[in-house]
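Written out below as structure tokens is the structure these notes cover.
One protein chain omitted, others in place.
Moving on to chain A:
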């Protein structure tokens, strides 16, 4: 065995588990961190330890998230961008409330859609840093989100960071080589880098 079982000097104190020598949850001296374990225990307590089988989801929460997103889209359409941003942000926060044992794919889908929409709303009010950060976030959790690369590149161009914009468009085109708007944007960005 590479890593034989090592006895850990721990103690149970009510709902918490600590290191015994220092009575600490996160102990640098023992090099132990019981926080992830205790946090998980806390969240399991709320459902009495009945971990639902895979693919069972909290429909109420899912509906709430979806409702907020739809509302955000409505405000976006009537060009009330501030309100749209607020609603998308609420939807994102709520998606992060989803219990950790539920399918993560749902969170990924909800959060990335809201982020890319929020990026568009930020662009509409010339808030380029926020637009760029949202697009970047969306791409990081859903790397094949082509719209994300487009918006990231556009925001970067507005910030006069043409090299990075070219890079963003190029990656987007790798996923969708025929995308017209991406191609045009890439041409424009390339021209500007040469200047």
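The criterion applied here is as follows: a residue touches a chain if its C-beta (ideal position, glycine included) is under 8 Å from a C-beta of that chain, and two chains touch if they have at least 3 such contacts; residues count from 1.
Keep in mind that, in the parts below, contacts and distances are computed from a predicted model.
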{"item": "Chain left out of the displayed complex - its UniProt protein name, from \"Phosphatidylinositol N-acetylglucosaminyltransferase subunit A\", \"N-acetyltransferase domain-containing protein\", \"Sec62/63 complex, subunit Sec66\" or \"DNA replication complex GINS protein PSF3\"", "value": "\"Sec62/63 complex, subunit Sec66\""}
{"item": "From A:21, A:67 or A:103, residue that would touch the chain that is not displayed", "value": "A:103"}
{"item": "Where the missing chain touches chain A, by residue", "value": "1-3, 5-12, 15, 17, 32, 34, 36-37, 40-41, 44-45, 49, 51, 53-54, 96, 98, 100-104, 107-108, 111, 128-130, 132-133, 136-137, 140-141, 159"}
